[in-house]
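Note that one protein chain of the assembly has been removed; the remaining protein chains are unaltered in position.
On to chain A.
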């Protein structure tokens, strides 16, 4: 691109070199210059820890510091760049941020250089210090570019979908070590969980853990870094005791309430900054136990924002009670009241004589059906279930307890049962910004078969599960559950018992899948929106962000 015909002089030499190298390697001068800048910034930073407020591992930040690689490095090189740059980690991390901002190639070299200089000045001048080595260019995130402007949104790829990259794993291990308050004994307080079993090649970029080896076995007891409520929560997640996105979010918020109650500000620290730092190791630990869901991510973002908005002159007790109140409000508004609002809209869609098909156990859909039954609607329900989780049995129990007449089948029998169904109600784990519905594996299949039989599909989802990610298939970002769950004993024979010993046999236990928006007829949600099509999700996100 714009590298031919640039003759701005010797001080642009670096850029020309950069451009010529086409992003494969950084030139020596580049590396040295960057190292010098980092050292300067370290000197300027204060003694306090990183106070970056809107920091969560998965959060997107507008990239202030341009990637050292030349302008449009191909996507693939962003993976190679970290390995090409051994020592200066801060250099490597921006290089690993993908994708390069789309509008960069359009600007000319001079403009870019000027921009970069201006941003560097801003960084040096800002009070926010930088952490030791991470590329969490926290300073740059302070320039809160509002999402209304078309800022180049460069996301840092979440670690949990880069398992096949050894550098990312090394960085994660280092980060976990670091996330202890200084002065603690330096043994591994948050251990790195090991993968288990043979992974299917299509999914080698994801973690696959075994339920029999919970993370808590490697954590010393009593754990001085992790609050016991959080340890318990992590164990409940990894063993599958707490499942379902609403349940997990509510459990998380309750655990954090406990953490806040037990928290005391250390001397010479501010609550708003220190508490956020305290929460970081907890979040890493929970992430290791089980990858965070989209709803949990949004809840964490909210908490961090609330904490950092506490004014510094606020007394501790007051601040804590304010935070506890905020969390209560969040749970109330986003989950409980939202469920009521959604139920009200959804009940209009249920008429007498309906045969409704549901899949798995969605707390929201169960709530809707129970409410409709109480309002004396006459309908019957078909519960579809699938191995190995068999969550439908839980839904079946709840509905039968209410007195709703139910039928129960497995997902392979859905073609048999669909001709008599009038509506399909599905729950969602998250709604993505391109209109796809991310939900329990098997949901897309039900939607597909329902479409073939011309049965309307309605998805019910609260707005706090709307997510800014985009996804087109179920491979890139998913979760792999314990493969041993697939093993079953029938008539005394367990065929897959020794699957580990056979080298060419793999078991795949997916947790989520994405449903394309053309299979979904309607999304019922709260916030006064009622019923929207699948494709309106980015509009809702935009409106929500502007409000906040």
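Throughout what follows, a residue touches a chain if its C-beta (ideal position, glycine included) is under 8 Å from a C-beta of that chain, and two chains touch if they have at least 3 such contacts; residues count from 1.
We take it that contacts and distances are computed from a predicted model.
UniProt lists the omitted chain of the complex under the protein name "Translation initiation factor eIF2B subunit beta" (options: "Isocitrate dehydrogenase [NAD] subunit alpha, mitochondrial", "COP9 signalosome complex subunit 6", "Translation initiation factor eIF2B subunit beta" or "ALDH2 protein").
Remark: the omitted chain is touched by one listed residue; of A:272, A:287, A:444 or A:463 this is A:444. Remark: the omitted chain is touched by one listed residue; of A:312, A:376 or A:504 this is A:504. Residue-wise, the contact with the chain that is not shown comes from A:474, picked out of A:41, A:208, A:362 or A:474.
If you put the hidden chain back, the residue from A:192, A:324, A:486 or A:532 that touches it is A:486.
Summarising the interface, chain A meets the missing chain with residues 200, 202, 386-388, 393, 396-397, 400, 405-417, 440-442, 444-445, 448-449, 452, 473-475, 486, 488, 490, 495-496, 499, 502, 504-510, 513-514.
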